[in-house]
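One protein chain omitted, others in place.
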Amino acid sequence: MTKSYSGFRLLKEGIGGNKGWGQAWRTPEPEKIYDFIIVGGGGHGLATAYYLAKKHGQKKVAVIERGWLGGGNTGRNTTVVRSNYFYPESAALYDMSLKLYEQLSRELNFNIMLSQRGMVVLAHSDPEMELSARIVNAMQINGTDAELIDADRVKKLAPILNTRPDARFPIKGGVYQGRGGTARHDAVAWGYARAADALGVDIIQNCEVTNFLIEGGECKGVETSKGTIRASRVGVAVAGHSTVMGGYKLPIQTYTLQAFVSEPMKPVMDTVAFSPSYGTYFSQSDKGGLVIGGGLDRIPSYAQKGNMPAQEAVLSGLIEMAPALAKVKLLRHWGGAVDVTPDSSPVIGPVDVPGIYINCGWGTGGFKAIPAGGYLLAHLLATGKHHEVSAPFDPSRFRKGRLIDEAAASGIAH
Amino acid sequence: MSGYRIETAGRVNRAAPLTFTFDGVGYSGFEGDTLVSALLANGVDVLGRSFKYHRPRGAWGAWFDDPNAVFSVRLNGVEMPNMIGATTPLEDGMELRAVNAFPTAKSDIKGALDLFNRFLGAGFYYKTFMWPDWHLFEHPIRKMAGLGALDGKVIEDFESDQIHDRCDLLVVGGGVSGLTAARTAAEAGQNVVLVDDHAELGGTAFQRQLIDGVAAADWVGQQVAAITAAGGRMMANATAFGVFDHKLVGIVQNKGFGRAPDLTRMRAKRMVIASGVIDRPLTFGNNDRPGVMSLNGAAELVARYGVVAGKKIAILSSHSEVDHYASVLRDAGGDVEVIEARSTNIQALGKKRVNGLKLDGRRVACDTILTSAGLAPVLHLWRHAGGKLDWSETANAFLPAAGPDWISVTGSANGIFGVEAKLADVRAVVLGSDRQARTASYKATPVTPDPDSKLRQWVDFQHDVTVKDIALAKRENYVSVEHLKRYTTLGMANDQGKTSNVPALSLMAKLQNKPVPEVGTTTFRPPFVPVPLEIYRGAHRQQQFHPVKRLSLEAQHRAAGAALGEYGGWLRPAWYGDKEADTVKVEAKRARETAGFFDASPLGKIEVMGPDAEAFMNFIYYNNMATLKPGFIRYGFVLTERGAVFDDGVVARFDQNRYVISCSSSHVEGMSGLLEAWRQDGNDPDRVFVHDTTHHWSTVTVTGPKARDIVGAVVSGIDLSAEAFPHMQFRLGQMNGIEVRVARVSFTGDLSFEISIETGKVAELWQAVSDAAKAHGAGPMGMEALAILRAEKGYIVVGKDTDGETMPHDLGFGAPRLKKKAAFVGDRSLHTENANREDRKLLTGLAVSAGETPLPEGAHIVSRQNGKMKSHGFVTSSYDSPNTGAPIAMALVDATLVKDGAKVEIFHLGASRHATIASPVFYDQQGDRLNA
Partner (left out) sequence: MQRFPCPFCGLRDETEFFYAGDLGKVRPDTTQPVSDEEWSAYLNDYANVKGRAKEVWVHTACQEYLALERDTVTMDVLSVTQFRKGEI
């Protein structure tokens, strides 16, 4: 059993040569039967298990992970958290997530390094400023913090940005969310894992789920590389591989999303900045590296590595956005496989096979949704019913045509 | 002060001395030196500080694997942070500063942090700083982190070229194996390219006296000459940094300090990796002290730079190649003692420089400790390409196993040592004959460190990850190799784990009682070495990042005083004159009083023709296009398959089998793509053809009560009278004998004629219209005035007054949805639950009283219940209308609220006001002016 973390404990253990720290989580062998199985030990899966145990008092919960926990997109993303969404459904979901994030370090007793340094979405023309106003108003109406800021304010927030009027896309202002920022991605997975484990959840790593156990048309567990494990309800949170196991159809296409990190430097960027026109966003990590992201690779892929066209698109956009960064050296870039839905909103709910509940389709933005994604899937698993926040994201919305398409809100017909 | 230069070795140019400074002190070096070799030649010991504890750091190696010597370098006003000292060539006048140290590397005030190391173990920050909030602690911690500082300046002409190239064989590495591979292939007639990251080819050849019986330098020269003679190409200062899909290899070639390197995208049929080995550091007490160096690196320093790392050298090694390295150092005159590293109780003595070694209690006098726990093949590119690794128990290293058949690894990177064995293997690889099994003569038997030792033993030099940290990670169950890396930050420094990975894995394997391969490796990711972001930039720079489209008439517009702005990707006149507000109103008023004319050339002109054109058009369009008669024009929508309005515009039917689509100027590519998709998917492409002629025709539109008179003065051959040429028809005529198409369509609500002419003649048309307009007091108008005029009539702009959810029945065009029999794109989506919602957002007008300010675009229509606001839509267009004398606005509003005359609350940035629901047609509701 793990010990409580605190500055005092750190001093005490330090004096004792750090020999007293226990395991952050156990390495249990799977039981034959659980009440709930969560397939996928990423952020969403671990959070689901945690909330099942914590909020719903469930004792027999297992998380089954093919590799190492937090090893999928949880450990590959650019760590941005935000809730700057237009539609009330999205705002409710992502703001729930941000609110959970805001208390998460203390709740989990694990510093996830939530850094609410603010995020600005840049507007580069008068029409974009009008659209920004539309979004800021929607956010304020939805009860989310938002400001419409001008170019001077942008310059103060991020002097490294290209505020010259002769830039290809001159900066006019933008949508600013002060509560946006970053969190340490691995810490989120580890924090949930440690807290879930402490509540009795079995986290089984290096165990691949090969199939669902279907009896009488219902899911009764999973087949794994460590044998059959039974459960009355199975939650699936395997971003990038949501349709690989088969058995049900989902409106998902898998693409590669790349991310980039630069050499570590002294602070040059104290906020998160995103320019839709340049197709790039970046922030600076606590370690000093610029963390850079942008659009998807254009080729459906499970390869978890990217190619040069997307690299060129993202990094050339970055340099236009902040020309002084041209000489900064790139240390590493990588790719993850992400689920892309037709409306780029997640899918949460039961699938066609009774007993299976899915959390998927987060596209490029699953990290920021981890607490809510877990909370809502836990609610579904425990009660068999949607929480009001997840109801609009049920897979049935596609049949009804009730898509929640944030890109559609920005006037881009597609 | 221990390092020194000798005269008898090295490839530096002693005829070309260079001066430089480090932390403010002046030194000298030679052309051919790296920053590290020059500093060591000057006897400088402390080159930097570690990331976390600010421990003094000397050089570790002489190649890309050195994680310690990282400098901010300034030359000729250009400053670059975090230059890798071991691979950056020295240039005259360089000013070097240690990163992460103040005031100097030698005496860094933060060095005291090391005293608190026991409280700052792996992941300590995850266990504290939670109350009240991490953000409170973050700022000072961030300032302490990071290496060099970025000066924020843009370097002039810092532009990378991107070169696309191909070859039969790409050889990575210019050492003995690489040169032999390139020569063999080139002489066999292959198109060969060899890349090597040094300024001078040769790899570690210069460490040897003789190669193939020839003096090493001469041998290298012979190979280079032979490769050149056989047509092979060699790129020095060039690093293959990544392998991407479909056999693409990225190569970065440095061109000197402050200049952007070039990127070559090499498409190679085959690749030979001969990238050599680096030393696996030996893990022992205080093994991070300046003076503890890579054995291989020290030999390279002698061979390439004539620099001997120290005066009294202890070699601590645990592999069978040690004699070779020892001899290099002895030949350089070094006082060398070789010690086999068999103990877990070894400790370096000294603080800012090694001054001895303690081995099982025995003290060895030395000022330098050269270590190697084994030779680790450099296999990053192999892994990028999907090659597998095998763990060799004899070599205690990962060696290449199965992998892509277009890549071969040879030389020491393949675990082959000894010149003869290398040459034999290389020739077999290149010529395709059978390869001999790896020689078993090489053995490494490193001792895994004792995790319970009291000594502080470094695994990651830059990031200060020690054996204790790895033991702690194990204790806390961060045992997966990726957890280990991420929890301890092992391998996340500038060298990306090149030195630390294998020692850490071996230790974790021991801690878990597992074989090393079961612990696994972290993923190898590009770039192999840090590369400037600039190399990825290509042609996407400044105005070329996303070039605007330019009008043929741009010169005429500028001459007429136009303020140009970007509209739908085109650079178009916004208004003509200096002051926006006044000018726009004048233009908008004048167009209603007399006439205005504007450049409408970007409007789409996509021809759809063929025997199936009618059925095809009827399928593409929401509106019925089958019943459109030749000579007539119809307004219509194109939907997505989800039923959303994709484009609106007019369609002219020229004859039974030919239509011309005039889509929005920003949707031309999208419409062409959509038409082509449906043409080829589901239709017979031999019976319908799509051809975009937008750029062939340019258009000038004349609008207003005097439009007929103006057009009449310009165009001949058409009866322009209202009876002969009604609204929504087109005619063909001439201007000065040139064919023109004249369409009576209107985006202003006034009598309008669009005159299209072949683009090469549009200047004549513009001049003629301008001249004719002058006589009527009419003038040119820009896009802003046009925006007002169309809004006065409630005409929408797709993408502004609609969003991606808007369906045609939201815009008052519901008939085809209910009545059209034929299939059309998006038809079924107009009957989903969503399409039938009662609270769909309808296009409506919003009126406010004259004298009020216009409603802000982006403001929302809201209701309040229990103190909570709810949005019911938003303002999409809003203007101060000079022709109605009051502000006007269009909005998308919840249908349940759309009742003429109803008052609604408008919310904008915290403030509220009211407006009245109205028809979106604010001007000439009856349409008399349109049909005039």
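So that you can tell them apart, the chains are marked A and B in the order they are listed, and the count of residues begins at 1 in each.
In the analysis below, contacts are C-beta pairs under 8 Å (C-beta built on N, C-alpha and C of every residue); 3 or more make two chains touch, one makes a residue touch a chain.
Note that this is a predicted model, so its numbers are computed, not measured.
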item	value
Sole residue of B:D114, B:E566, B:E676 or B:E758 that reaches the chain not shown, by the stated touch rule	B:E676
Touching the absent chain when the full complex is considered, from B:S327, B:N345, B:N657 or B:S829	B:S829
Touch criterion as defined above, residue of A:R134, A:H241, A:K266 or A:K329 at the omitted chain	A:H241
Option from A:G67, A:G200, A:P251 or A:P267 whose C-beta touches the chain left out	A:P251
Sole contact to the chain not displayed, among A:V154, A:M269 or A:M308	A:M308
Residue ranges of subunit A at the interface with the undisplayed chain	241, 243-244, 249-254, 298-303, 307-309, 342, 398-401
Residue ranges of subunit B at the interface with the undisplayed chain	244-246, 248, 265, 386, 641-642, 672-673, 676-677, 680-685, 821-824, 827-829, 832-833
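The criterion applied here is as follows: only the chains that are shown with their structure count from here on.
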item	value
Whole-Å gap separating subunit A and subunit B, where each centre is the average of the chain's CA atoms	21
Complex contacts: residues of subunit A adjacent to subunit B	5-7, 9-11, 14-15, 17-19, 21-27, 67-71, 75, 88, 105-106, 109-117, 125, 127, 130-138, 140-143, 148, 159-160, 167-169, 184, 186-187, 190-191, 205, 262-268, 277-278, 284, 286-288, 303, 305, 307-308, 311-313, 315-320, 323-334, 342, 399-403, 405, 407-414
List of subunit B residues in touch with subunit A within their complex	51, 80-82, 118-119, 121, 124-131, 133-135, 138, 141-143, 145-155, 158, 244-245, 248, 250, 260, 265, 468, 472, 475-480, 482-483, 486-487, 489, 492, 494, 496, 523, 525-527, 530-534, 536-538, 540-543, 545-546, 566, 640, 642-647, 798-800, 802-805, 829, 832-835, 856-860, 862, 868-871, 874, 907-910
